[in-house]
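Other chains of the complex are left out, but the ones given are in their true place.
For clarity, chains are labelled A, B, C and D in written order, and residue numbers in each chain start from 1.
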Amino acid sequence: MTAPSRYPVPELAALPVDIRERIEAVQEKSGFVPNVFIALAHRPDEFRAFFAYHDALMLTPGGLTRAEREMIVVATSAANQCTYCVVAHGAILRILAKAPLLADQIAINYRAAPVTPRQQAMLAFAVKLGRAPQSIDTTDRATLYAHGFSDEDIWDIGAITAFFALSNRMAHLVDMAPNEEFYLMGRVPR
Amino acid sequence: MTAPSRYPVPELAALPVDIRERIEAVQEKSGFVPNVFIALAHRPDEFRAFFAYHDALMLTPGGLTRAEREMIVVATSAANQCTYCVVAHGAILRILAKAPLLADQIAINYRAAPVTPRQQAMLAFAVKLGRAPQSIDTTDRATLYAHGFSDEDIWDIGAITAFFALSNRMAHLVDMAPNEEFYLMGRVPR
Amino acid sequence: MTAPSRYPVPELAALPVDIRERIEAVQEKSGFVPNVFIALAHRPDEFRAFFAYHDALMLTPGGLTRAEREMIVVATSAANQCTYCVVAHGAILRILAKAPLLADQIAINYRAAPVTPRQQAMLAFAVKLGRAPQSIDTTDRATLYAHGFSDEDIWDIGAITAFFALSNRMAHLVDMAPNEEFYLMGRVPR
Amino acid sequence: MTAPSRYPVPELAALPVDIRERIEAVQEKSGFVPNVFIALAHRPDEFRAFFAYHDALMLTPGGLTRAEREMIVVATSAANQCTYCVVAHGAILRILAKAPLLADQIAINYRAAPVTPRQQAMLAFAVKLGRAPQSIDTTDRATLYAHGFSDEDIWDIGAITAFFALSNRMAHLVDMAPNEEFYLMGRVPR
């Protein structure tokens, strides 16, 4: 099995209690501990900020569905060739969208993926901001408005992209490996 | 005067008390409120996570000096053409390094800036991770080791780069404008 | 269901007998007709040349294993964001290599995939030739020699890359869609 | 004289009879054997598929003139910096178009070449598909329709581009050198 990270992996028992509880909660819910929790626990303060940020963006109710948020994660992480994020969030996307093929389609080429024109526009904006942030201009925002996105929706799209710009770089930095469980999740109808 | 952000700017009195206190503290220390505080206060939970992350990376003691951390911010933010981060952190760098020319030199072309070879290697790694995260490999780490950086130092370099990858994208997203005060700070010997 | 191609799809009965027999043979073996056969049958002479070329490169015994050849297809097709080739040849790779995770790992970021250093060198050469053919030089060949590849092996690596440069462009041109069967093939141990 | 290829060049007498006859036919017609025949004869099965594909695309009657097909070859091969294809097909283009300057003009900068707006659109599509196949979208097809190209014409443009994507990579792979005869062909009015 591949190591979760090239950095030391802490013992669960040695972790601060709030971090340990967070990890135990996800383990209970998912049946395993996603490696991002293990890898980032090496630095407790950064761990806390990372997951607080993640939850604010991914779990707060808003104009984007949770599946749409995961589409953004998969498309921008694929553009950054981030194995951990594409595999782990691809699994979550398959489950949330109840669409066993969608994550692969978005990861390989979001332009050809069977999503709505509105979602296409969302992903195009996200990938552009993700890869060439300096090039975003009022034309790009106008396209999103034309598809019915509000300014708050645009903040959501942009902030999720920004957060995973961070996340992808951390994953590359520590050679974060996806848990094997993720690869098959949501592929087989139950 | 340019608006701090294209999003609504909250009244200080209307903010949650912890955010208000943080803003008042920085105002007292700096004499003004940097626009990043005002722009991000539009979303309190994201504000809290952002500054917790920032402080964990930029203020915690470690193998990099505070000036070196700001060099990373300036070099990677310049590569992303982020006006807010280059101007604001350029000011901080000038003050911390007591070097009135250094921020401009790093922002325009870090390769030609008068820093040590070790710092050159640090900035080259940061800019590569910042602009092409997928391309980082063991050769890049080996170069850093050869300059005496430890694995924890490399985490610091990478995590600061990753955090400002997020920060630059938020600044572009909301058209964050630097306060005028930053432009001159640290340029004139006192 | 997505159409196999944006071009007209011929009736099997209306096809020249050699093409019909080829299609019936693959159907018998695989249990379905991969869409590349259906899409390219629109032009029988091109169909014949395409599959003759394919078979000469992918089925002829040589210095590369069949799984290694499919690794090249997956890595270079991912670099070209070709949904059909990544999904279909990813399935074949999983089966040939008996490795249910490998195709995703190579498609997302071959540099981080768990293959041998020799295979890493093979994929790096293939992706470089695939994306920037003008940049191949004697240094690249020297790296392959150092990993034990012969001139004939290098021809194989390069010719497979070249053939899928063609194939990826045809797939983009006709909006070729992968059959749903491919997505799950080789993922579940039997 | 430069060798035709870095790979062994077979004796004509040692070749399979169909390949030998094909080579003798071209020699009789042209007065010399273009090096692509000599270089690819190293692998007879690939040779057969290559020229069958070539003839299907370049010699079959269709909506594009033969000169227009060669324009596509010259423009896309120049974008790939393929010396063999630019020199050899440049010669053919000069002869077919009876235009002694056109091949150089297209090779150096097709945007500035004196072709019709319809041919400009054709070349722009071809170069885009050739260099960035993932970026072709419905807008690009709409532009071609607006210039009067049919879906079958678009297949021709795309398939010729795809075939020379293969051909350029093979030429780079084997260091294929153009015959000296090609450089002057079609330049001097007779």
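Methods note: contacts are C-beta pairs under 8 Å (C-beta built on N, C-alpha and C of every residue); 3 or more make two chains touch, one makes a residue touch a chain.
Treat the numbers as computed from the prediction; the structure is a model and nothing was measured.
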| item | value |
| --- | --- |
| Given 4 placed chains, full-complex copy number | 6 |
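Here, only the chains that are shown with their structure count from here on.
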| item | value |
| --- | --- |
| Chains touching both subunit B and subunit C, listed by label | A |
| Most distant chain from subunit A by Cα centroid | D |
| Which of A-D and A-B has more C-beta contact pairs | A-B |
| Mean-CA-position distance for subunit B and subunit A (Å) | 24 |
| Centre-to-centre distance between subunit D and subunit A (centres being mean Cα positions), rounded to whole Å | 44 |
| Subunit A residues counted as touching two or more neighbouring chains | 81-82, 109, 111 |
| Chain-level touch network, classified as line, ring, star, complete or other | other |
| Chains touching one another, given as label pairs in label order | A-B, A-C, A-D, B-C, C-D |
| Complex contact set, residues of subunit A against subunit C | 2, 78, 81-83, 86-87, 100-101, 104-105, 107-109, 111-112, 114, 175, 180, 183-184, 187-188 |
| Partner subunit B, residues of subunit C touching it in the complex | 109, 111 |
| Residue ranges of subunit D touching subunit A (in the complex, touch as defined) | 134, 137 |
